[in-house]
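Our next item is subunit A:
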Amino acid sequence: MKKEELQSLLESWSLDLTFIEGETQFLEVEVPAEKLSELSLKLKEESDTAFDYLFALTGVDYGKDLGVVYHIESTTHNHMIVLKVKTSDRENPNFDSVNDIWPAAYFNESEAYDFFGIKFNNHPHLTRIFMDEDWKGWPMRKDYTDEFNMLTR
Partner candidate 1 sequence: MENQMENQEFLADKIRTQEYQLNMGPQHPATHGVMRMILQLDGEEIKNVEPVLGYIHRSIEKMCEKSSYKQIIHLTDRLDYLSSHMNNEAVTLLVENALGIEVNDRIKIIRTIIAELTRMASHQLWWGVMGMDTGALTTFMYAFRDRELINEIMEETCGARLTMNYNIIGGLRYDIHDNFVKRVKEFIVHFKEKLPEYDNLLSNNVIFRKRTEGVGIMTKEQVIAYGMNGPTARASGFECDIRKKLPYSAYGMVDFEEVLRTEGDAFARYKVRIDEMWQSMNIIEQLIDKIPEDDFRMKTKPIIKLPKGDFLQRVETARGDFGVYAMSDGGKNPTRFKFRSPSFANLHGLNKMSENTKIGDLVVNFSTIDVVVPDIDR
Partner candidate 2 sequence: MILELLNQFMPAEVAFYVELVIIAVVYLGVFALLGLFLVWMERRVAGFFQLRLGPNRRGPSGLFQTVADALKLVSKELTATEGRDKFLHGIAPYFVIVAALMALSLIPFSAELQAFDINLGVFFVTAVTSIEVVGIFLAGWASNNKYSLIGGMRSGIQMISYELSIGMTIVTMTVLAGTIQLSEIVEMQRGGWFIWTGHIPAFIGFMVFMIAGTAESNRTPFDLVEAESELGAGFHSEYSGMGFAYFFLAEFVNMFIISAMAVTLFFGGWLLPFEIGADIPFVGAIIFVVKTLSVVFLMMWFRWTFPRLRIDQLLTLEWKYLIPISMVNIVVMAILVWLGLTF
């Protein structure tokens, strides 16, 4: 499905989505955090979209907001969509887990938690997978200070 067709289809679902304008590679959709799991499930279940392959799940620190970017692909239609969720809550960022929809999110959500401190509700086993269990702070956040920074001299 083409980018435009996909956009019009998604608009008809009336889920309060914002589409990012401009020259983007794929259709980029900004989703309100509370609608994420509803939209995800619909994207996967609907036969027109059939987004069944979670390609990448990226935690992002936008400076002020924290967010997660989902690259989701359909193996039947070969189209891709980018979902973005954001929250301005830096103390306790919280999204719904998509682990039950795409099991591929299992480690990826742990990774986002590990690096950005983003919590995912209903994730079965959210741990710090790369850093030590007792690591202080969220290292990939922009405001994280690293006393042993090798890069800036």
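Points worth noting:
Here, contacts are C-beta pairs under 8 Å (C-beta built on N, C-alpha and C of every residue); 3 or more make two chains touch, one makes a residue touch a chain; residues count from 1.
As a selection rule, all candidates are chains of the complex that A comes from, given by their letters.
Keep in mind it's a predicted model, so treat the numbers as computed, not measured.
For subunit A, the touching partner in this complex, chosen from 1 or 2, is 1.
Within the complex formed with candidate 1, the subunit A residues making contact are 22-26, 28, 52-56, 58, 60-63, 69, 71, 75, 78, 82, 102-104, 106-108, 115, 128-132, 139-140, 151-152.
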